[in-house]
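Below: one structure in structure tokens.
Every protein chain of the complex appears in place save one, which is left out.
Let's turn to subunit A:
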Amino acid sequence: MAAPLICPQTAPAPALFSVRGLRLSFPDTAHKPLFAPAPRIEVLKGLDLDLPRGQITGIVGESGSGKSTLGRVLVRLLRPDAGQVLLNGQDIATLDEAALRPLRRNLQMIFQDPMSSLNPRHKIWRIVAAPLARYANDTSTRNASAARRDQALRALERVGLDPSFGERYPHELSGGQRQRVGIARAIALEPEFILADEIVSGLDVSSQAQVLSLLKSLAQEMNLTIAFISHDLSVIRHLCDNVIVLNRGEILENGPVEQVFAAPQSDITRLLLDAIPLPELDDKWFD
């Protein structure tokens, strides 16, 4: 109990992402006046946060608190209104798509709904191989495309899918297998960072456990930095090193998981912790 907690501010671990003063708003089309631009709803209200390299940072908060929006800014699917998003010291907040493209191979994402994120008309191997082909230098030769296919099949093996799955279409897989394909696609480029947005919320409990333990072991093997968005505090507690609690676009808590869970700073976090039942998870899941 008395063991000293390592404070992230004093720890020397350099952050992969440093976010400063991040603001983002969406136009409120529901309240648009007839001849004037729509008013804007501020969704992220000046966030400061660091994502330490090689660690899993959980992002929690109630629905609509801006978790996905924050995540999508990190991988630059969204462009913030203001603020800095430093990736390895480089501000990517305002880069245009052409400048981002070389950086994207380092910023991958696993989606919540694999049925929607896997193109139903492409075979699994092609889904995993497509990003590989885009970042390869030798796209012209036929050998290269065969090599890409092998690479994709190896990524599938890495997430526990037999290479024979490569010839299937997404609808021929189970939910858990589809989500593994999503993971395979994300890790195939060997990125530094992966955003995982509610990646197990569509799965049954046992597939959830398998996918989470897979993610954890891959994170360790590949020294991945992961932003893990979830509603489920029990999952966050077992999987993550750090946790950020968002509420209405503001950060309520930010720190190591044990610290936040043991001594929540704000009432809202306390309510969150109380409101969400914390079943005793079997730690073997994650080993």
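The rule is simple: a residue touches a chain if its C-beta (ideal position, glycine included) is under 8 Å from a C-beta of that chain, and two chains touch if they have at least 3 such contacts; residues count from 1.
Everything that follows uses one rule, which is that contacts and distances are computed from a predicted model.
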* Asked: For the chain omitted from this view, which of "3-phenylpropionate/trans-cinnamate dioxygenase ferredoxin subunit", "Peptide/nickel transport system permease protein", "Nitrite reductase (NAD(P)H)" or "RsbT antagonist protein RsbS" is its UniProt protein name?
  -> "Peptide/nickel transport system permease protein"
* To do: Touching the absent chain in the whole complex: find that residue among A:Pro131, A:Gly166 or A:Gly249.
  => A:Pro131
* Structure fact -> Only one of A:Val43, A:Leu118 or A:Leu272 touches the unshown chain, namely A:Leu118
* Can you name the residues of subunit A that touch the chain not displayed here? -> 75, 77, 97, 101, 104-105, 107-109, 111-113, 116-122, 130-131, 134-135, 169, 171-172, 174, 185, 189
